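And now, chain A:
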Amino acid sequence: MRLLVIEDDPLIARSLEHALQPLGNTVDMFCTYAEAQAALAHDRFDLILLDLGLPDGEGLDLLASLRDRGDTTPVLILTARDGVDDRVSGLDLGADDYLAKPFSLAELEARVRALLRRSQQRSDNRLRFSTLSFDPTSGTATLDDTPLALPRRELLLLEGLLLHAGSIAPRETLERRLFGFDDVGSNALEVYVSRLRKRLQNSGLKIRTFRGLGYRLEEDREPGRAEGPEDETA
Partner candidate 1 sequence: MIPLRRRFAWMLLLPLCALTISARAQVTPLVVEAALDHDVVAPLLEAFRRAHPEIDLEFHDRSTLTVDALVSEADPAPDVVISSAMPWQMARVNEGYAQRLDSPAARSWPAWAKWRDEVFGFTFEPIVMAYRLDLSKHMMPPQTHADLHTLLTTEQTQLRGKVTTYSPLKSGVGYTLFQQDARYTPRFWDLVAGMGRVNASLEANTRSMLEGLSDGRYWLGYNLLGSYAMVWAQEHPEVIVQVPQDYSLVMMRMAFIHRDAPHPGAAATFVDFLLGREGQRVLAGQTPLFSVRPDVVGPYTAARLRDQVGEQLYPIPLNASLLAFVDPQRRKAFLARWRREFERSRKVSSEP
Partner candidate 2 sequence: MIEVTGSLKRRLAVWLLSTVTGLGALLMLEAWVSTHRAAERAFDSQLEAAALTIAEAVQWQAGEPLVEVPAAALQILATRHQERVFYAVLDAYGEAVSTNMPFTLQPEWRARVADAPSALTTDFDGTSWRLYGREYDSAGWVSQEPVQVWVGHTRVGRQALGDELFERTLSRFLAMVLLAGILMAMALRVALGPMRRLRRQLRHRNADDMGPLDARVPEEMRELAQTLDHLFARQRHSREALLRFTADASHQLKTPLAGLKSTSELALKSQDPADWQAALLAVHDGADRTSRLASQLLSLARLRHIGEEGKVAPLDIVAVLRESVLDWAGREVARDHDLGLAELPVGPLWVRAEGWAIRELLGNLIDNALRYTKAGSEITLGLCQQRETVSLYVEDDGPGVPFEARERLLQPFERGGRQDTDGSGLGLAIVDSIARRLGGRLSLSERSPHGLIVTLHLPLVDHQCDQNATRLDDPDATREAPP
């Protein structure tokens, strides 16, 4: 995993380097537009962290030229400007995520992880999250490399959750994936979610419910702790 960080502030650059290195990544640091452009011309990266206010150019221009070349490398924009226009034009130009300074390193790490996962999926064409893996071409899922035999709807649900791995899979999206446009009861999805939950018990993974929003596949960091949302009350 190669990361490219384009950031002109040395203090932030250093802390970014320190924060990202432990994730098991190679981190290349550049602090000017020109250097970054040169690097992008020669090498391929798995993720780019881009600061918008560079001393010799606009980060957004760099992003635009990248996308014009057809390069789909995920880009996370970092900026002190929390102006809305920046956000909109950044996303319009094809940035994958956006983080306003000041940010907490925890937030940064979470987002980087999500983007990297996506990048990786793109490379080996398999959906992965932690020990869970799904091959969309064969339609098979494995947990700890052990094949998981799942009914069709649960498989579809798993795929849906994995597609959004690390972030919330909206309920409507999942419903459409499972049931098409059929009119189903409001509890129908919940039934399949609880079935899948049972199968994932003690796998170090859990499905968290977000009221009114959807579900998220996440690592069960504190397996001993009982959390309210996991109660099947919804």
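Per the selection procedure, all candidates are chains of the complex that A comes from, given by their letters.
Rule of thumb we're sticking to: contacts are C-beta pairs under 8 Å (C-beta built on N, C-alpha and C of every residue); 3 or more make two chains touch, one makes a residue touch a chain; residues count from 1.
Since this is a predicted model, take the numbers as computed values, not measurements.
S.K.: Touching chain A in this complex, which is it: 1 or 2?
M.R.: Among 1 or 2, contact with chain A goes to 2.
S.K.: Provide the residue numbers of chain A that touch candidate 2 in the complex, in ascending order.
M.R.: For chain A paired with candidate 2, touching residues are 72, 82, 84, 87-88, 100-102, 104, 106-107, 110, 118, 121-122, 136, 163-165, 167-170, 172-173, 210-214, 216, 227-229.
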